[in-house]
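Complex shown without one protein chain; remaining protein chains in place.
A and B are the chain letters, set down in written order, and residue numbers restart from 1 in every chain.
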Amino acid sequence: MNIQKLRDEAKRALNRKEVKYLIGYQKGSYGFRVSPAFIESKEEVDRLIFSPLCALSLANYLMLEEKLPQSEDKKKAKATKIALFARGCDSRALNQIIAEKGIPRDELYIIGIPCKGVIDLKKIEARFPGVVDFAEVVEKNGNYIVTIKEQIFEVPKEELVADTCKVCQYPTPLIYNKLIGDNVEGYPANYDEIHSLEEKTLEEKWDFWQKEFDSCIRCYACKNSCPLCYCEGCVLDKLTPQWVRRSVDSSENLLFHITRTFHLAGRCISCGECERVCPMDIPLMKLNRKMEKEVKELFNYEAGKDPVSQTLLTTFNLEDPEDFIL
Amino acid sequence: MGFFVLQKDKLNDFLASLEEYEVWAPVQNGTTTLFEVIKDFQNLSLDLKHQVLISKSAVFPQTESLFTFDRNAHPQATNLEKKKETIIFGIRPCDAQSFQLLDPVFEGDIPDPYYLNRRNNAILIGIACSEPFLNCFCTSVGGNPFSKEPLDLLFTELDSVFYIEVITEKGKKIIDKTSTLCAPASSDERKQKEQMAHTSESKIKRKIDLNHIPEKLTGIFEHPIWKKLAMKCIGCGICTYTCPTCYCFDIQDETRARKGRRVRVWDSCMFTEYTLHASGHNPRPTRGERLRNRIYHKFKFNIDNFGVVGCVGCGRCITLCPVNVDLIENLSAIKEVE
Partner (left out) sequence: MSEFEPNIVAFLCNWCSYAGADLTGTTRIHYPPNVKVIRVMCTGRVNPLFVVQALRQGADGVLISGCHPGECHYLKGNYLARRRFLLMKNLLEFIGVNPLRLRMSWISASEGKKFADVITEITEEIKKLGPLKSFKREVI
């Protein structure tokens, strides 16, 4: 993927008078970090980067409450669109949000980027601890070439790539205005780790999840980083009535996560942000991928396939399974 | 007050022998470290790679029951009588400093018995920071990886021993109780520790000059820079929950049928509903105002009210922020503002 082509496309997008601003990636503040970039004018496009370190989901920013202040000339031009970079998972998030009428399609200008997988920050910081200077990573022939100051290291991709990317089915965006880069083949559906947990006994499963939720500090990072968690009056925050108490113990934490997982059933697009941001390393993707597997097997439904499909729980099929019903 | 050494492989014995105390220590939990009352000393973890360790939980727990009530009886305040004295073991000097920042808040006009009960009964045993973390900047806020206040004992990890410095009478009591395991330190060991203290300070990679920031902040309350700095913030609570000096809390009543209890729980100024009024008005409606509030609180209001900067430079907010909102980068940007 040619970074110059990406920047040129960003420039073209910002030139369009109906585009308010562009959301992309830029270098972070130290080491291996990458930060979101909010660019209003085409002079700033050289800040934009795209590398295996770009692990954020930019689709999340569309639904955060306030938008960038518009410059006067954009306001005059009645700019209504937001341009953004979207990888495969981001594009599915956008499809799902559009299908749910969260944001109209014509308010988006999507620059699609087929993604070969992103690096897990925890893994690379463990491999190269204490790196404060800006580091760069490119992918070449199944390896990551890591450049720190003038030193160059070659690490097999397997060691650093995020676990979510190892089972990604849709790395090439499914919705875009412009596609920059070559098509990337996805992996076939793989739910092996879900199977291994399903095969455990009920007590073992309970003990496993109890231990995980014991360490949850209810920071709400999973909820806030999820592109599909955008309800203004989230049930988990409500005080009248209060479903989840503010006190933090395993039982309340369990309720929090059961509710969030259930509300994401048929909507989660497996970007893996929740697991990436969790400061306590709770394997949240196990829950979400279990629901993904269930909705595929039971209802033949996949989230985010296109922007006009019906959503899972507002529709039904006359032949839905009902062997569990007395 | 005395310098001693403890053989490294005797650390578990040292802590186990203090069974009349309730010992809080870092505990390995999968890939992260929790800070809790330690039951099995095999799980003790001083290798704090992940750095989440929330040491303020020992004096300011995330959930604290204030009192219970029942329709048929008078409210029952939580019994604050502690059955055992507490030892808080394995905190870094920056975390210890944070206790000094929390003290004036909870000791104010109306002293908080819940906090003070835990704090005054606690003996603080710190571990000096010989390998500062990536984003540590304690030296920029008046701290030091080997600082002693307000610890009672300071451990330094040397090659085969822990070098123990006794700082207060409380600390001396602990050494007296474990005298069979500790030996007096030699002058060589003392020299080693001094050398380490010196080297460690030079290992701090990130620095920021905080001079004139409070004055700068006075003038830029309405500046558009706040909106710009907060654009990438997603409003989760990670920075505030892992910050050792953050102390905002909410008080909620939890009831069921005829019974209930009142709890104090951590709250975060980064949540939207933090300043949401019952009328629906929110004086801090956007992330810009909330980020501004956090920076003002730590780098201006704390200085105005208590005379010290309200940050210990532990760097957790920088390391753990999922979207790379970097405090040092933000403070530099503020300094550049006209």
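Keep in mind that, in the parts below, a residue touches a chain if its C-beta (ideal position, glycine included) is under 8 Å from a C-beta of that chain, and two chains touch if they have at least 3 such contacts.
The structure presented is a predicted model; accordingly, all values stated were derived computationally and were not measured.
Contact with the chain not shown here comes from a single listed residue; of A:D133, A:E150, A:E203 or A:E232, that residue is A:E203. For the chain missing from the display, the contacting residue among B:K39, B:R256 or B:H277 is B:R256, taking the whole complex into account. When the missing chain is restored to the complex, the residue among A:P104, A:G130, A:P156 or A:P321 that touches it is A:P321. Although one chain is not drawn, its touching partners on chain B can still be listed: residues 65, 68, 254-256, 259-261. For chain A, the residues in touch with the chain missing from this view are 197-198, 202-210, 235, 243, 247, 249-252, 254-255, 258-259, 261-262, 265, 287, 290-291, 294-295, 298-299, 312-314, 316, 318, 320-322, 324-326.
In this text, only the chains that are shown with their structure count from here on.
Centre to centre, using the average C-alpha position, chain A and chain B are separated by 31 Å.
Considering their complex, residues 28-31, 33-36, 38, 56, 60-61, 64-66, 68-69, 122, 125-126, 129-132, 215, 217-221, 223-225, 237, 245-249, 273, 276-277, 279-281 of chain A touch chain B.
Residues of chain B touching chain A in their complex: 29-32, 34, 49-50, 52, 54, 62-63, 134-135, 205-206, 224, 227, 231-232, 234-238, 241-242, 250, 252, 254, 263, 265-268, 271-273, 285-288, 318, 320, 322-324, 326, 328-329.
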